[in-house]
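Before we start, here is the structure in question, set down as structure tokens.
The other protein chains are all here in position, but one chain of the complex has been omitted.
Let's look at chain A:
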Amino acid sequence: MIDLIQTLGSGILVGLVYALLGLCIVIIFKASEAFNFAIGEFLILGSFLFYVLFFNETLPWHRALPLGVLIFLFFSYVFFFDIRARFVIAIPSGLVAGFLIFCVLFFGLNLSSLVSSSLLRFIIALPMGLLAAGFVGSMVERITIKPLLGRSPISMTIITLGLGFFLRGCIQLIWGSHAYPFFLDLPDITMEMGDFLFLSDPIWAGILSLLTFGLVIVFLFRSRWGLAIRATSEDQAKAMAFGINSRFILLIVWAISALCIAVAGIMISNFGALQVGMGYVGLRAIPVVLIGGMDSIGGALIGGIIVGVCESLAGTYIEPMGLIGFKDVAPYILLLIVLFIRPYGLFGTVRIERV
């Protein structure tokens, strides 16, 4: 019994992180009907952006400068074409943003010299890192997804496949392929009672994932922007007819998605180390969303927990029986069973198409 509770608890904690990954897929799918296969690369990228700020990791000038220039160009473009700012405002704004990014990357933020407490440093660096991740998400959307608006969602999905390879290459070029140590040193909240043991890092991962999940739900259901996003998800054409800027909504959705993936990435990196090869973790979101339902936010939460628990149970009870590697396969077997019974997932909307 103790074993079972321990296994279920561990599974739920990891499952909450998976749920967050699932949420990122779901919100993009709801807004554009595209599946983001570049989720793994967003996960690594978001973690690296946080890493730069939290661990004061600097880059050599030949890597920091092109990134600064890229930010300058992007900012200027968005200010000029999307926000419709005047040229004399757009260019200086882009320059300031590009210069700031270059300074952060080249000189470092050096938070540790300002704040000694690792928790406080985390509290400062996390929103900054997430903002950076969200910003990159929106940048990617603007460059790769926006030109495809109005085309088949399949085109967008395929673009995300290519995008994944491109992002991976960029990350390798900037940060290399080796592992980076990742120690957040958050307050120890390990729970140990007799034979029960829940480590601090997975508990923090569970708490932060749940918190992020909650914040996204509040944003979607309790804010004007959220309402606009939901309206766009329902029917893009109608939403535009009502004066909602669907193109900008899509940008926000990608930004939120990238931001949430970054939280999951940071938590997973904290279990071990940060490395470009970790991108495979993003694929855990596939069984999560297919089990929960591609367009169900609540389904992502339940799907994540189911996948986490399923992996944990398989690892504790089935693998020791000699079925080595079953832990990785178990969520997919479960997925097959669910799809046989409910082809749209447990909470997915059943679509009836008249032909």
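Here is the rule we use: contacts are C-beta pairs under 8 Å (C-beta built on N, C-alpha and C of every residue); 3 or more make two chains touch, one makes a residue touch a chain; residues count from 1.
Just so it is clear, contacts and distances are computed from a predicted model.
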{"item": "Undepicted complex member, UniProt protein name, chosen from \"ABC transporter substrate-binding protein\", \"DNA-directed DNA polymerase\", \"NAD(P)/FAD-dependent oxidoreductase\" or \"Glycine--tRNA ligase beta subunit\"", "value": "\"ABC transporter substrate-binding protein\""}
{"item": "Listed residues A:117, A:190 or A:349, member touching the removed chain", "value": "A:190"}
{"item": "Listed residues A:61, A:165 or A:271, member touching the removed chain", "value": "A:271"}
{"item": "Hidden partner chain, touching residue among A:117, A:172 or A:223", "value": "A:172"}
{"item": "On chain A, residues whose C-beta touches the chain left out of the figure", "value": "3, 6-7, 10, 14, 17, 55-56, 60, 110, 112-113, 172, 176-183, 190, 197, 199-202, 268-269, 271-278, 280-281, 284, 312, 315-316, 319-320, 324-325, 327-328"}
